[in-house]
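What you see is the complex with one protein chain gone and the rest in place.
Think of it as A, B and C in the order they're written, each chain with its own count starting at 1.
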Amino acid sequence: MRLRFLSVGALVCASALMSCQREKMELRPAPAQVAVFGEAARESDLQPGGALPPVTNPDHGEANAISEGQRLFSWYNCTGCHANGGGAIGPPLITSNWIYGGEPSNLFDTIVKGRPNGMPAWGGRIPEYQIWQLVAYIRSLNGLEPKSATPERQDHLETNPETRRYQPGEANR
Amino acid sequence: MRARTAALALAAAGGCGTSNQSALDPAGAQSQGIAALWWFFLTLLGAIFVIVMVMTLLPLLRGPRNAGEPRLTRVVGGVSVVTLLLLFGLVIVSVITGRATAGNTPPGRHLAVEVTGNQWWWAVRYLNDDPSRIVVTANEIHVPVGTPVLIRGLSNDVIHSFWIPNLQGKRDLIPSRITTEWFEADKPGRYRGQCAEFCGLQHAHMALWVVAEPPEQFEAWMEHQLQPAAAPPDALTRRGGEVFLSHACVLCHAISGTAAAGQVGPDLTHLASRLTIAAGTLPNNKGNLAGWITDPQSIKPGNHMATVPLEPEDLQALLAYLETLR
Amino acid sequence: MSVSTEWRTHVAGEEGERHELERAWSERGGIAGWFSVTTHQAIGKRYIITAFIFLLLGGIEALLMRLQLARPDNGVLGPEKYNQIFTMHGTTMMFLFAVPMMEGMGVYLVPLMLGTRNVVFPRLNAFGYWMYLAGGLLLYGAAFSNTMPAAGWFSYTPLSGPQYSAGKGVDVWAQMITFTEISAMCVAAELIVTIFRLRAPGMSLARIPLFCWSMLIQSFMVIFAMPAVMLASTVLLLNDRTIGTHFVNPAEGGDPLLYQHIFWFFGHPEVYIIFIPALGMVSSLIEAHARRGVFGYPAVVLSMVANGFIAFGLWVHHMFATGLPQIAEAYFTAASMMIGITSAVQIFCWIATLWTGRLRLSAALHFVFGFIFIFVLGGMTGIMLASIPLDLQVHDTFFVVAHFHYVLIGGALFPLFGAFHHWFPKFTGRMIDERIGKVTFWILFTGFNLTFFPMHVLGLHGMARRIYTYPAEMGWGPANLLATIGAFTIALGGIIFMINVVRSMRAGAPASEDPWEAGTLEWAASSPPQNYNFVHLPVVGARYPLWADAAERAVVTGMRSDRREVLVTSGMEAEPEHRLVLPRSTPWPFLAALGFTIGLVGSVFSFSWYFISAALGAIGLIGWFWPHQPVEIDP
Partner (left out) sequence: MTPASALDVGRLRPYEISNRAPLWWGQVILCAIEGSMFCILIAIYFYLRLRVDVWPPRGARLPDAAIASWALAPLILSMAGSYMASEAAKKDSRGGMIFGLAANLLLAGVFLVLRYLDWRGLNFNWASDAHGTVVWTILFLHTFDVVADLLMTLVLMIIIASGRYGPKQRLGVHVDSVVWYFLVAIWLPLYAVIVWAPRILGGGQ
């Protein structure tokens, strides 16, 4: 009796959990997402009246996608201008003050089409799924992705200004 | 899959020797020493194992013995002392072999090769005091027979382990550290190696080949590798070169002599001269290359090569161009 | 009439005392009662059953892996699933099966063997079990909701670090370790004190049953090894992942190898934590089925103690390939081979016992012979692995996979199956079918060797471990197919064993108190034992009290039977010192464990949950320790 009760309970719990797919890992991008946009294609496709329709990032909250975005961020040399998010030649990406908007659709648009004064257009180069990964990563830098999907640190020099109240190399007291 | 098997078999047969990636088929002094040690251990410990088993099973065949406890104590004590001495001997033999086969730097003149582990491929640089004579390649190491080769191991991401069983034991490649080991190939041949430390999704497909050649042949290979990529000879391959430079390829790969200087993926300057693509995953031929470029994630799921859609004509041109990178 | 019955019948007024004992030791019924149980037999059984369920889960994972590897370029599992499954397999077998199973056997058997009524800290015992269960549920709960670790059971950084293992799988893994280690440490603490202080009067150190010695040594190892893994997983790994500490980040002065050192400082002793209790079981089994005491008792005890010490000096042999100074390498080679001596001495003593004993070729003894065969073979490959040049070739290959399955399955699972057949009558009150037991043995033995022997060859021929597939031209296909067939043979053996258990529990012949005519005290209790184990605690005058002359036997009188009372004796000679009143059953250990669990599960997501964990746990502990009325203890 007790055994039956327990086993039924275990089954119910297990199936409830199974329906909850916490982390998605799709190694092969969906065919619809490997498209590469020319600037024009993007313009005509998504911006009929000038205003951007609300687009949700398919990778929102996906830990694996954010991690991949982080890799791409340095591999595609975004760090060359934006450093690790703090900004250098390019504007900082850890910011609340987005020049071209910080919504996923804005960021997507910025990456695809480029922006004046140096931001190149990546639309013709890299496939859509990677752009979404980059968008997810950039938003994770600002805490706009769930904390549970955002890595707390990376295997390089500490960049968070909150963690250290001295300049490395400053003389000891 | 069958085609792939046949192709690799052919590739192996075309070389001077075949490799079954085995520690028991040594092709160098180091692996020979280790293999000898292995056979010694196996014989001795195997004999001991058989004796112990016979002693264990004997009481099943005959009734209980009425040995006096003092006698039993002497026997067990004696056997234990013999075990101690044997193990002591094994430690000595093992340490002597270790000294002979390992060591951090080879004696005398040697070839220094820097191997950097990446998820999931090997970057290879032949070090040279003259920067213009540094050869960069990937997933394939050519070495001259009879010259010690020093491997300088690095890693760009996680811990990998460099292992060519036919030549030497393994050495971990650890981020932030430099590890070294050296080996010397005695027989010309092609020896397969594989990452031996679990490094993530495609740990299984992180292989490399060591090609041991007679010194002259090696020198010729080296000279050829030092050349930049040849200019595309015809319209189709020229177009292929443009495809390469205008798509995502150029973001990650370098081809010396062109504007492509990406440092993220393997250097492709002499891609067509290599035995395999995708770190030993597929034999290097046009069909496999086409499949790999079109849909890398179905061949090696999880690898970091982007899936880039190409028009069929662009793909054909790109393949033709890559085929020229001999 | 077996001699042991006399032990309990020569005190006047026994019936009355028995009634009182039954009342004092009875457990409340119902769901609330079920969560309040603190008797060692019940907790021990829960450990054993839970661990067995995890063994089945780990076994299913093993079969999935073997299916994937059965032929080259197979597509049963993709790389991500394969990596997750081998991580779950290793983690389950090490942390959720092997250690808790040994703890469970210890919790069940040690008080019986020592001639006492319960472990000395019954509530801590219950708390430990609930923490273990919570850890297992956490790992599998997360796994079923698609959050699985995939960094291997030792989770090397930086692969397991924040940058290369996205998601919460590794965090769950790290915190699961915390749960199981807390549980192991609870059991270790209570078993050490139980073995030192609750022994039957007269049971001096030289009369402690060998299984109890093995649990004592194992418990000490737990105490010094487990803090290392808690630091490695919970502090180094989890804090690096969740609050951004830099223990293993080389850019800020950390070092990935630090994690390896700390992990293996635990990881190597862990292996001995698993098989030292198994060695104790083997000694018990041989004694009972060779019908004589183990030859060289002091040598066996000292070897186990030496094993325990040496085990802490070997961890670097897991790291030979990282490139260490040669002098260190020579030391660790020598130390690793020395463990061969201490193990060999025990094997020799057992062989001497078998030579001079009157063997009863029971199923349990079959498993002992299987154990010697497999374990000695695993020991031989262990000596090979201690040699650095050989290790550098076979490290991280299937040779190592074969080696540690030989020592762990051979060294722990075979003795365990032998122990199940041996103690089954004590656990259930019925005899297990010996014939089917022997069939089980032969199937398991054949399947085991079929699975793992070819792996030695595969490793030498270059098959690295943890690869999810391999190309056909490597020539590894046939041996792998053989291994897969072997794995399913093992599964068949497991199924037959379970059928045998269920059948025998229902319809087995009723067991007497001492069906094997064994010599240790657990066989003086009824089968299955009452909650209080013995109506009168025995007084011991020999190492094998049940084999001693009836004239030498005595019992303890003057204990109160209307409350849960045990006798505390001195640590060395076991002279009576004082009586100890154990607490009644209570739900507080469960509630405290629940509090800690809520907080620790939260801490997978945010560090601040540690404080919630502490607060909730503290509420549980205060409830646990709050004085009961009456507070005074009558003499």
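FYI, a contact is a pair of C-beta atoms (placed from the backbone, for glycine too) under 8 Å apart; a residue touches a chain by one contact, two chains touch by 3 or more.
Note that this is a predicted model, so its numbers are computed, not measured.
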Sort by label and list the shown chains the missing chain touches.
A, C
Which residue among C:53, C:223 or C:598 touches the omitted chain?
C:223
In the whole complex, of C:37, C:96, C:159 or C:192, the residue touching the missing chain would be C:192
Only one of C:235, C:305, C:324 or C:612 touches the unshown chain, namely C:235
Give the residue, chosen from C:32, C:49, C:206 or C:243, that touches the chain omitted from the document.
C:243
Touch criterion as defined above, residue of C:327, C:507 or C:551 at the omitted chain:
C:551
Write the list of chain C residues that the hidden chain touches.
10-12, 120-121, 124, 185, 188-190, 192-193, 196-198, 201, 223-224, 226-228, 230-231, 235-236, 239, 243-247, 249, 252-255, 258, 261-262, 265, 539, 551, 553-560, 565, 567-568, 576-581, 614, 618, 621-622, 625-627, 629-635
On chain A, what residues meet the omitted chain?
153, 158, 160, 163-173
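Convention: only the chains that are shown with their structure count from here on.
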Report the chain whose mean Cα position is at the greatest distance from that of chain C.
A
Have a look and report which chain pair racks up the highest count of C-beta pairs in contact.
B-C
Suppose each chain is reduced to the average of its Cα coordinates; what separation in Å results between chain A and chain B?
35
As a quick test, compute the distance in whole Å between the mean CA positions of chain A and chain C.
44
Rounded to a whole Å, what is the gap between the Cα centroids of chain B and chain C?
39
When you check chain A against every other chain, which residues touch at least two of them?
27, 155
Multi-chain contact residues (two or more partners), chain B:
175, 201, 301-302
Please output the residues of chain A touching chain C within their complex, sorted ascending.
2, 13-14, 17-18, 20-25, 27, 63-64, 66-67, 70, 147-149, 151-158, 160, 163
In the complex formed with chain B, which residues of chain C make contact?
73, 78-80, 83, 151-152, 156, 158-159, 164, 250-251, 255-257, 295-296, 299, 321-323, 326, 329-330, 333-334, 337-338, 340-341, 344-345, 347-349, 351-352, 354-359, 361, 369, 372-373, 376-377, 380, 383-384, 386-397, 460-462, 464-475
Spell out the residues on chain C that touch chain A in their complex, using ranges where they run on.
34, 78-80, 141-142, 144-147, 158, 161-164, 166-169, 240-244, 246, 249-252, 605-606
